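Here the complex is missing one protein chain, while the rest keep their positions.
To keep things simple, chains are lettered A, B and C as they appear, and every chain counts its residues starting from 1.
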Amino acid sequence: MHKLTIMVENQPHEVEVTPNRTRPGEFTLFVDGHPLTVFVPDFDSPELVDWMIVDDRPYEFILSPDLRMAQIYSGRYDILVRDKEAGSARPAGGDGRVKAPIPGLITRVSVEPGQVVDVGQPLLVLEAMKMENEIRSPVRGVVHHLAVQPGQTVALGEVMVEIQ
Amino acid sequence: MHKLTIMVENQPHEVEVTPNRTRPGEFTLFVDGHPLTVFVPDFDSPELVDWMIVDDRPYEFILSPDLRMAQIYSGRYDILVRDKEAGSARPAGGDGRVKAPIPGLITRVSVEPGQVVDVGQPLLVLEAMKMENEIRSPVRGVVHHLAVQPGQTVALGEVMVEIQ
Amino acid sequence: MFKKILIANRGEIATRIIRTCREMGIWSVALYTPTDRDSLHVRLADEAHLLHSPNRYGDADEVLAIAKAVGAEAIHPGYGFLAEEADFAERCAAEGVVFIGPPPAVIRAARNKMEAMETVKRAGHRVPIYAELPDAYADEATLQQAAAQVGYPLVVKSARGGRGRGARVVMHPDKLAEAVRSARREAQLIYGDDHLYLERAIAPSHYLSVQVLADVHGNLVHLGEREGSLLRHNQKLIEESPSPALNDAQRSELWAAAVDIARLFNFQNTGAVEFLVDSAGHFFFTEIKARIQIEHGVSEMVSGVDIVREQIRIAAGEPLSRTQEQIRLEGWAMHCRINAEDPWNDYLPSPGRLTRFRLPQGPDVRVDTYGYAGCAIPERFDPLLANLIVKGDDRAMCLSRMRRALMEFRIVGVQTNAPLHKQLIQHPAFVAGTYDTNFMARFRFDVSANTNEETCRDLVAIVAVAYLMRRRLDRPITPPRFLSGWHRSARRLPSRWA
Partner (left out) sequence: MFKKILIANRGEIATRIIRTCREMGIWSVALYTPTDRDSLHVRLADEAHLLHSPNRYGDADEVLAIAKAVGAEAIHPGYGFLAEEADFAERCAAEGVVFIGPPPAVIRAARNKMEAMETVKRAGHRVPIYAELPDAYADEATLQQAAAQVGYPLVVKSARGGRGRGARVVMHPDKLAEAVRSARREAQLIYGDDHLYLERAIAPSHYLSVQVLADVHGNLVHLGEREGSLLRHNQKLIEESPSPALNDAQRSELWAAAVDIARLFNFQNTGAVEFLVDSAGHFFFTEIKARIQIEHGVSEMVSGVDIVREQIRIAAGEPLSRTQEQIRLEGWAMHCRINAEDPWNDYLPSPGRLTRFRLPQGPDVRVDTYGYAGCAIPERFDPLLANLIVKGDDRAMCLSRMRRALMEFRIVGVQTNAPLHKQLIQHPAFVAGTYDTNFMARFRFDVSANTNEETCRDLVAIVAVAYLMRRRLDRPITPPRFLSGWHRSARRLPSRWA
């Protein structure tokens, strides 16, 4: 089970999510205590996911890459996701070292040592295969060490930033 | 310059291609001695390429993955590409060893040692990231050594087949 | 008016019905099976419910249970599945849900083929000569006696069957018994009813349908005729309205007959009165279809009437929105049934994912489809992917518009029969409007490609460049630049924890 706080137009909503193992793409949630079932029809092709069915109500949506904006037919919404796990305790598999997910060239560094960064905040841009990949912070914390600078190439798995 | 023989509906056509450096996506060709200019509008996004402009004539097309079939408005055509470089002399960078382009699982092997294979002929299927990747022969030759069998996993760069 | 309608169907007809519901301010409830979850009707509906029954959209129990559970006041059955099922219409009435279609008695009368022909014959209209087979298991003598009433050549037909399905043509008495046996087996299989009858075979030159609308207040109108003589495996490929085969006198006669026949059945809601035309130009009533048809868009374009809207209004007890005098049939409309099937490969179904799907646009071009770019097309019994319908001032303009629309319609990911339609509509007999039901028997899809010199050279150039670009792309992973809903111009990857 995963607990999140999601702000919609500055109103907080408490969410608990349990993946449903009986049907792929089906999730059981409690939103502010209300049970909801979400079905993701394109669960097997995540890059196609632009709609979901919530309690038998289909929604086509547009979500910004940083999950700060959501658009559905009834309007455009300011969103903020707070992951209680990621934000408080250390995630199970991590140690705060942000490693290069692909070999490439650092084209931009957006943070400085000592800076406080939020979940989802851009840290740097890693160019690889002619594409700019924005690397964002998966946790809230302080930039403890900055191992790279613009113009530098990094190998796969190389530590670029450490956040504590 | 690159020389190819391309069969269209069993009729051979001789092609010489010179990439044009002045405009990205522009190619100068001679087809059976006739000069033609081909412009690839989506040259920067190769995965989007589904049309080209040949001497100011736009064509939307569908090409089969193995380049054996082409469909344009005027019909569907049987195609065969023979790369004179790849087919005769050894290509500059190669030595006939077909290596795994991704780590994965061999799910099917379509050839046997001693078998003559043509350019583009399927050799085996390598499943990786939930996708089946058909590995085809880049040259015409004889299967000299078959290093893998179905069910076996291979590492990146591991030699799977040798063709001579 | 209803607040909520459940649509007991899938694909393009479900999307078609949802559109009209939405325009009428009615909440639409869609159903879907697991394999249909990509269909546009699921995305467009206000509610979408998963079906669990193996009978899919045809499971009366499940459909009614959902309708009751969600509070739907009416059910639109579309075509096929629960359309033309009198029992289902009756159950709906019993459970207080409005069935959008003719009343059960009308459906029964329409589906009882022999009784229907008898009624129509008695009213003075021409019907084929037929004879009942009171017992499908009758002995040879009884069979031959019935056949003698009809005469050879004859057709063995299912009493419940639609045009053609389950039918057997018999040219000679020797073959009768075997034809009856196999027709019986097939009728039992398809319709669950092995009741048969014999009908004198008429060599048809044309199949014509007249679209009718009738409300509960006794108003009944027609929307002109449709020509549907281009069939492949009993499926109409192209329809047009008006029919190029009729002169004005014949047309008036046909319309009058259709309205008269619909009245004989006390017809309500929408349907089509169907005729065949023999080589002498005589109309024979064959049946009355008690449901909306795939090709209804052709009649909508020439009449300007939204047939689904009328269906819903009629079911809600409202009067027809136009009188016969207010309906002006103008222009010429044509419908091409675009199937996901491969004309180069025996018309085998062509499932896959639509990677590109660009609809033709411009004046008087309409496409009704459940497909969209990114949608998976599963292998299904019915390969109908899209209804392409165009209208022009006259037949020539309509034809040139259809040709243009077919050129412009871009479908990548599955093979369709659009190339077949391109050849059909450019065939001299089709262009002249002189085609008849024998046309398809003589027509051969030309699998050979146009190999004029310039086209071939251009194609060679394209293939050469594509080949070289693929060589350039020869790397393990193709960059995933496009179409991820998550990204816009750049990927944003959260970093990984080691």
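Following the convention adopted for this analysis, contacts are C-beta pairs under 8 Å (C-beta built on N, C-alpha and C of every residue); 3 or more make two chains touch, one makes a residue touch a chain.
Remember, predicted model here, so these are calculated numbers, not experimental data.
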Identified contact with the non-displayed chain, of B:I6, B:I79, B:V109 or B:I135: B:I135
Only one of A:L67, A:L105 or A:A147 touches the unshown chain, namely A:L67
Specify the residue from the set A:V81, A:L105, A:V142 or A:V159 that touches the hidden chain. A:V81
Had the left-out chain been drawn, it would touch chain A at residues 2, 4, 6, 8-9, 11, 13, 15, 17, 19, 27, 29, 31-32, 34, 36, 38, 40, 43, 45-50, 52, 54-55, 57, 59-63, 67, 70, 72-77, 79, 81, 83, 101-102, 138, 156
On chain B, the omitted chain is touched by residues 39, 41-42, 47-51, 53, 56-58, 60, 62-63, 65-66, 91, 93-95, 97-99, 101-102, 120, 122-123, 125, 129-138, 157, 160-161
Considering the whole complex rather than only what is displayed, give the residues of chain C touching the chain that is not shown. 15-16, 19-20, 22-25, 44, 297, 300-301, 304, 306, 321, 328, 330-331, 352-353, 355-359, 361-363, 365-369, 372-374, 393, 397, 400-401, 403-404, 407-408, 410, 412-413, 470-471, 473-480, 482-486, 488-489, 491, 493-494, 496
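Everything that follows uses one rule, which is that only the chains that are shown with their structure count from here on.
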Is the way these chains touch best called a line, a ring, a star, complete, or other? line
Superposition of chain A upon chain B: rotation angle, C-alpha, nearest 5 degrees: 180
With chain centres taken as the means of their Cα atoms, state the distance from chain A to chain C in Å. 46
Approximate Å spacing (C-alpha centroids) for the pair chain A, chain B: 38
Going by the contact rule already set, what residues in chain C reach two or more other chains? 477, 479, 481
Chain B residues counted as touching two or more neighbouring chains: none
